Each structure stands twice: as structure tokens, then as C-alpha cells.
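With one protein chain held back, the other chains of the complex are shown just where they sit.
The chains carry the letters A, B and C, assigned in the order they are written, with residues numbered from 1 in each.
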Amino acid sequence: MKTGIIGASGYTGQELVSLLIRHPEINLDTVTSRIHSGKVLSAIIPKLGKCGHALSFSNPTIKELAISDTELFFLALPHGTACEYAVPLVEAGKKVIDLSADFRLNDPATYQEYDGQEHPSPEWLSRAQYGLPELHDLSWSISPLIASPGCYPTSIIVPLAPLLSDALIETNDIVVNSISGISGAGKSASERLLFCERNESAGVYGLPKHRHLSEIEEQLSQAAGESLVLSFHPHLAPMNRGICSTISVRVKGNLNPNLIEDCWNDSYGQRPFVQILKGGELPETAKITGTNRIDLAVQADPRTNRYIISSAEDNLLKGAGGQAVQSMNLCNGYEEGCGLL
Amino acid sequence: MKTGIIGASGYTGQELVSLLIRHPEINLDTVTSRIHSGKVLSAIIPKLGKCGHALSFSNPTIKELAISDTELFFLALPHGTACEYAVPLVEAGKKVIDLSADFRLNDPATYQEYDGQEHPSPEWLSRAQYGLPELHDLSWSISPLIASPGCYPTSIIVPLAPLLSDALIETNDIVVNSISGISGAGKSASERLLFCERNESAGVYGLPKHRHLSEIEEQLSQAAGESLVLSFHPHLAPMNRGICSTISVRVKGNLNPNLIEDCWNDSYGQRPFVQILKGGELPETAKITGTNRIDLAVQADPRTNRYIISSAEDNLLKGAGGQAVQSMNLCNGYEEGCGLL
Amino acid sequence: MKTGIIGASGYTGQELVSLLIRHPEINLDTVTSRIHSGKVLSAIIPKLGKCGHALSFSNPTIKELAISDTELFFLALPHGTACEYAVPLVEAGKKVIDLSADFRLNDPATYQEYDGQEHPSPEWLSRAQYGLPELHDLSWSISPLIASPGCYPTSIIVPLAPLLSDALIETNDIVVNSISGISGAGKSASERLLFCERNESAGVYGLPKHRHLSEIEEQLSQAAGESLVLSFHPHLAPMNRGICSTISVRVKGNLNPNLIEDCWNDSYGQRPFVQILKGGELPETAKITGTNRIDLAVQADPRTNRYIISSAEDNLLKGAGGQAVQSMNLCNGYEEGCGLL
Partner (left out) sequence: MKTGIIGASGYTGQELVSLLIRHPEINLDTVTSRIHSGKVLSAIIPKLGKCGHALSFSNPTIKELAISDTELFFLALPHGTACEYAVPLVEAGKKVIDLSADFRLNDPATYQEYDGQEHPSPEWLSRAQYGLPELHDLSWSISPLIASPGCYPTSIIVPLAPLLSDALIETNDIVVNSISGISGAGKSASERLLFCERNESAGVYGLPKHRHLSEIEEQLSQAAGESLVLSFHPHLAPMNRGICSTISVRVKGNLNPNLIEDCWNDSYGQRPFVQILKGGELPETAKITGTNRIDLAVQADPRTNRYIISSAEDNLLKGAGGQAVQSMNLCNGYEEGCGLL
């Protein structure tokens, strides 16, 4: 299948290029970048080496993309810009996997609350499928547009959704703390992201309503069957990649960590990219960076009657590019882990 | 005042040496280390340079220390060992500031619960004073033994204690997430603390009952006037120094962050080492490492009816050596910030 | 081909496991570790995830290995220990790729000079082949024992050997400065390698005769056709992986960087894992970590009549495990880049 990546100059786009250029089932024929147009891929993504000499960045118009013979596009564009590409492309019959936040919500009101303005194509909010393959069955027959989840949401929704569906935890007392590597903040040249500003520093930001919160709450409300709100405290720490989330929830019913592990096993036991840690082992980002895996663990605290749930994933793989490829694999009928193991 | 540091080979001990060797009011005449005995201070603490050439590590017996003319000892010894020095020294009439956890609790039962064995000198648990100068009046007339607080506890007790005293927050729904630099784990050569194991990694540990939890709960229960338990999730992140704590608490009464800031101002407004951030600014470790300061901030989240309280401090200064010197300053009648600004 | 890794608990061994467990042509059936014997691979190498659940570390005797049906062994053992395994295994008819320094030298006198004692099996020094595939034709018919080069030597020999063979540079004025990530120092728990000791620190070590110097000089003397000595200054910098070497050499004849690039192109232009940078681009470790590539560049300085030659490689891949797999690929008749791209 001829495949393209639109907007490949950021960290997510580059990760996608690295994955798709080696993917055995597809043919990466288009990689676009406004600023790097004309350069060979390796000039901007040095790790590609000789693999990246055969293809160059291009800068086609949306129209040109729509009439090209490329069948599937991954959009690694800024929020807002992605929508401008996604809608004409799907309307021209293309398949689109969008890695931005533009189509992750169902509810136009929530979009407006967090974004400050109306969604430009609200009809596509409900028509897009949310590309979290462990949670939702994905298929091109459901929609030609996949909204690939954010990095924080993946690390929180994967552990919590089945527990809420099974009513193992209370819905009104969820506190999430996440620590992200700096690549999650993107590649734009801002003083705040300079090496000397981030190195040797850790702290919380984006309080109290980080934009990813809307997506987390909508998905978890859906899983719980009722509307819920939660506390979300994202942090930056001085590392390139990785997100770990530590989640405190109040038990519903008996406090028994085996119930949590059983629930996860029922949901994820057969999936290649979810690993449930046992015996007191806890997720750490270094254990999963470079993989498409998410690690989960649970501890019970009988003193507070709460569970401590923790997860770790690579924000650029399971939290972005890897997950998008996983969704493609499933929709295209390939092995779920094709090109990702 | 002739002053000594017992056990100066670890990170806390070295920080104490750096502070006390430059302190204008005291005379550092004894620095001990079993393993470095005989070497000049600079050989082990290179940053001292020529300042550290005049004094060498020694290895006296407890008896020799007890009959020496050194009046005040800082103990930077492992938990358990500190007690062996502290009791004979105070009983010999010395003043002692202990940076270990040996005397931080009042309740022998709690000590035994967390330590697994009985305290060897339980009578001194209640006789020691807890050296958090912003919270407790300190004086040598109260006790010759100061138990200097731990790094995590300081970052949590300073922001929460006055709010609990003033009943601004609920006592039964406190969730604390802390991120610590690696120096908090000490200087012993273990594989887990190797550069390549910690670099590019973040994760939670010590669940559900980190040993510092006992100290946090005892102090906060005292502030609240009732027994409370809380959730504490310590994390390591790849940086040398600094702790940030992000604390989620349920409001009691009206949700109004000004009430929190007013309460802090009443308690800490005149203190040199507490800074209350305003206007949405949030604590970050890089803003305070190298200082004896703790930064505090509060955000309100009306959706969950909770406050998000955050703090940052240098774990080796306000969280250890700096705080111990601050306590000495107050007890000795020096300026609170002497040698610390 | 049934393949084993002996001594897989260090960083090099773990990298080899990751490469060989996914290698499409071989069957990794033995992975040994004295300390981890009995544990599944993923317990110690978490990045393997579910891939590493099927195989466990074992701890067979040398005799058991010699009579097993495993045909090829990679030795990731400490210097000195490797020899104890290598000789009986090759004498039992096995193929062996040794990643230690035990067989990298030809000259027993040089071995003794650097090691302080006689080589236990000096006859194998000359019988082993030096596994730098870009420089030497490799074949099991030459020898069943491959001495896989060190990380520093690879980064220095690859750029310099053809220039010395072609007499483009003087042999008596070579100054090499290398910067290595910390994984090059291994995984043993020593205070010097703790996170807080290495983080935020850079410095030279191992002066003036680092053990790798013997190997560098022997190989380069061979290339030059005359005995040469050089200056080698290894440094550590706070990063996990990667080596960059910056080499100052005096020109022989005309100073013209095109001559250098042409020489490299003649030697390496068709090789998959050498990349010659152009147009002023300079090697950086971040461009190559995670790959088996070495990047080269040359600058001329007409003021000093010297070339500045720089290289970068991943010390655990092209500098260790990746190169060993590359040698296996060639000797076994697979594609040179099989399992490495």
C-alpha cells in the first residue's frame, strides 16, 4: 500500500518515518515537510543513514495529495493544521491516520471548551474512530479517519478503562500524576525547551486543565458508562523519551490487587503490546523506551483503601507513532506487531 | 562554637562540610569518616579546593568524641548507626543534630512498624525535637538532640501542615506524588544507581509504604489534631538534586486558593526560606537547587473541588544539610540564614 | 544455526541478546549468566518484553557447552575469562566470536606489556582473526575464532587505516581524543559510575596508556606497514551510549581533504555501515546511537598543515555487539546487514 507522512519534521513525524521506511508491508512514497522540502530524508533524520538516501521530503498541496495514488496518509501536523488536511483527504477517498488532537473527541462542546473555538468540521468528530487498538475494534469499514490517541491519554486510558468498565474503582476520586520526557513538548525552538533550562529540572505544568484532559475524561467516561472528571498533573523530567503515570484510585468493593490484574488479563492478556508486571515490579520508562509496549502494575494500600496503578510507555511509540502503525496494521489486516517488534 | 560532622563521606555529609567550613560563626574542627580517615577534605570533596586542605578526615571513637571539646555534632550517618552516636553524645553533654531518621518519630510503635524492630533508645524519641524551623520553635533548652527532617517530608509537611491546622483541607483524601533527584538515594555503589540505569529513566518506587511516610503522617496528624493517613508515591528522575512534590487535596469549605496563600503567608511570610509563588508560576527544581529555599504554589480545580499544591526544594539543602544548619543557627542565636544565603 | 551468548549480564551481552533474538537467520538457544541463571531473559533485559519470555539464562559448564549442539558462541565475558572459554570451545570444533580483548593482539609481547602477565594461550593470538569487516576479509576458513574489536579502536582504526595504507598522513604525529558514553565502562557497581558521580561531569582518564591503545597501534602499524605510536586521550561524558573520536594528523604531501574522502570512498563506499559526511557536516553521537553505523568526516587546516578527522559510532553496536553480528553475517554467508538495519 502506498503510504505518505504529512509533516515529518517533528519528533513524532521522524519516528513515523523510521518505522514506515522499514515496514515490510507498505511502501512509503511520500514524506512532506514545508521547511525541509527537497532534502533527502537522512539529512534531517540522520539515524536513517543510507536507508534514507532514496527518498526526499516534498511539499505538495492538499489537492495534489488528494489526486495522488497514495492510499494512506499519516498526519503528523500541529493541532488545527491536521484538520485542514484530514477532511479533504478522506473526502477524496484516502485513508487517514491523524496523530494530532483534532479528531480525538466526540463532543464538539468539549472541543470548544478546551480549544477556545468551534471545531471546523464537527461532523467528523463523531465519524472518526479513536485509534486505541487495545480498547476499540478498528476497521477501515468503521471510518477512513483514525484519530490516534495522545501520549498522556494512552498511558492513563489503557490501565483505567477496563477497571472502570468492570466497576472495580470509584469514578469520583481519580488522581493522575504523569512524568514525561521532553520530546513530548515538541521540537519548536523555545527558550523553555533549551537543554540548560530542562536539564536538572523537574516540575509540574499545565494545571489544572491540560488539553489532553478532555480526551482522557471522554474515553474514561465512555468506559465507566457515566460522566467523570479527574485530577491530572503532568510533569516534565530531564530525559528525551518516556512517560510514566502513577494513578491513585479509590477501590469499589473489596481491595484486592488480583482483581485488577485479572481484569487487565481479560482485556489485554493476548495483546502483544501490553505487559502486566508481577511480584512488586514497577514500570520504569527505561524499560520500555524504544519499544511499542506499555507496562502496567498495581499495588494496593489497605491503609487508604486505594490502589496505586502505574504505567510506562514510550511517548513517541506507543504514545504516538508506534500506536498509529499498530492501528494501520490491524485495519490493513497485517500482523498487529508488524514492523513494531 | 567548635563543631563536628560525624560520617561525612555521603552526599549529605559532603554538603554539610561545604556549608560549615564557610560558616562565619562556627569552627568546624572535626570531620569523621571511617573509610576516608587521614585524607584531607579536598581529596574526597574536590569542590572545596584549597579551603579543604587544612582539615583532614579523622576516625575517633564515640568515647573520644564524648570527651573532646567539640560542643556540637552533626550526624550524617546511616539510619541505625546514628542512634549509637547520638545517645552517648547527648548524655555526655554535647549538642547533636541528627540527619538520619532515628529520632524523627515520637511514637515507638510507629518506629517499630516501619523499621521492623524496636527502637534501641525509645526514651529519646519523645525527648528529641523535630528540626523543622518553620513549624516548631527550636531551642537547646527544649532538647540537646534535634532530629532533622527528611527530604521528602520537608517538601510535604511545609505546604500541608498549616492548611491542616487551619482545617482548610480534608484529612482523609491526600495524594502526594514526589519526584526526587538521584542523590536522595545515597552514594552506595549499587547497580540500580549506576549512571546507565538511572539516566533516561523515570518511575515510581517504594510503594505503598516508603519509610518516610511514617514521619510525614505523624507530623501532619499532629498539625491536624487527628490521626490521618495519606498516599505517598515517590519517584526517581534523572537529575542529581531536587525534589518536587505535587499534592492533591480535597477542599474543606469553600474552594478558594487565596485562602491557602493567606494561610501560608500567615505561617511563613516572614521566614527567609519559604517562597510563595504567585500568578500561576509553578515550582521547578532547577529554580531552587543550590539554595536552602522551598517554593510553594497552589492551584484550584473547581471541577474536582480539589487543590493542587506543589513544592520544590533541594533535597541536600532544605531537605537535609541546609535545614540542619538553619536549625543550628536558630538554636545558637545566629541569624536564621547565616551561612545559607 | 544454533547460537549461544556466554555472559549476557553486562551491557554488551544484553545488546547481543536483543540483536540475536530477532535475527532472522539464526536460532538463539543458549544465553548464559552466572548470576541470573534460571531467570527468563525479560526479567533482566526488560526491553525484550514478551520476546524474552521463552528463553531463560542458564549456567552450563564449559564442558557442557563444548559437547552441546550449539555451533556458534558469542563471548561477552570479562577480559581474561573469555580466554578460558574460547580455547576449549574452538578446540571442540565450535565457532567463537569473542568480544573481549583477549585475542585482539597478534604480538604476545604487547599483550604482556599491557596486561602485566603472559597470555595463557599465545598460539591463539596469531590464529584468531580480527573482526573488523571493513578492513579484513573474514571467513570461518581463516579461523574459527574471531576477536571482535573494541569500541575505541573501531572508531579510530576505521578512519585512519586506509589513510595510512595510502600514505596520505604522517605516522609519527597522530593525536586522538575520544569521548565515550558511560556504558563503555561496563555495568559493575562502582562508586565512580554512580549517576551522581558521572552526571554533569566530563574528563579525561586512562592516561597515557589505556589498554585499548595496544590494539589501535598494532592494527594501524599493520596498515601503515611500519611500527607507529600515537597519543590517545579517552574521555567520559554523561550519556549512555556513543563514542566520538576527533583525530589530528599531519598531512603527508598535499593538504587536500578530497584525497581523504576519495580514499575512504575507495575503501568503504560500498559498505553498508560506513557513512562519509560531506559539506562540513560533522559526526555526532546522537546521529548514530541505535544504529550499527560509523560516520566519518574530514576537515583540513592549512594553518597547521593538519587534517582533523572525526568519527562517531554506537559503542554497544558498531563498537561491540553490532559489529560482532556483522562479522557473523559475513562468515555465515548472510547479507552483511542482516538483523542490523
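Simple rule for what comes next: contacts are C-beta pairs under 8 Å (C-beta built on N, C-alpha and C of every residue); 3 or more make two chains touch, one makes a residue touch a chain.
Remember, predicted model here, so these are calculated numbers, not experimental data.
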Candidate in contact with the missing chain, chosen from A:I26, A:A128, A:I169 or A:I182: A:I182
Of C:P108, C:G186 or C:P238, the residue in touch with the unshown chain: C:P238
Touch criterion as defined above, residue of C:S143, C:Q275 or C:T289 at the omitted chain: C:T289
Touching residues on subunit A - with respect to the absent chain: 11, 181-183, 187, 189-191, 193-200, 238-240
Residues belonging to subunit B that touch the chain removed from view: 22, 46-47, 49-51, 200, 272, 275, 284, 286-291, 293, 295, 341
Residue numbers in subunit C that touch the chain omitted from display: 173, 175, 177, 179, 181, 197, 199-205, 207-209, 229-231, 233, 235, 237-242, 244, 246, 248, 282-287, 289, 299-301, 303-304, 306, 308, 310, 312
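The criterion applied here is as follows: only the chains that are shown with their structure count from here on.
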Fraction-based call for subunit C against subunit A, same above half, different below: same
Chain whose Cα centroid lies at the greatest distance from that of subunit B: C
CA centroid of subunit B to CA centroid of subunit C, Å: 46
Sites on subunit A at which at least two other chains make contact: 200, 284, 286-287, 289
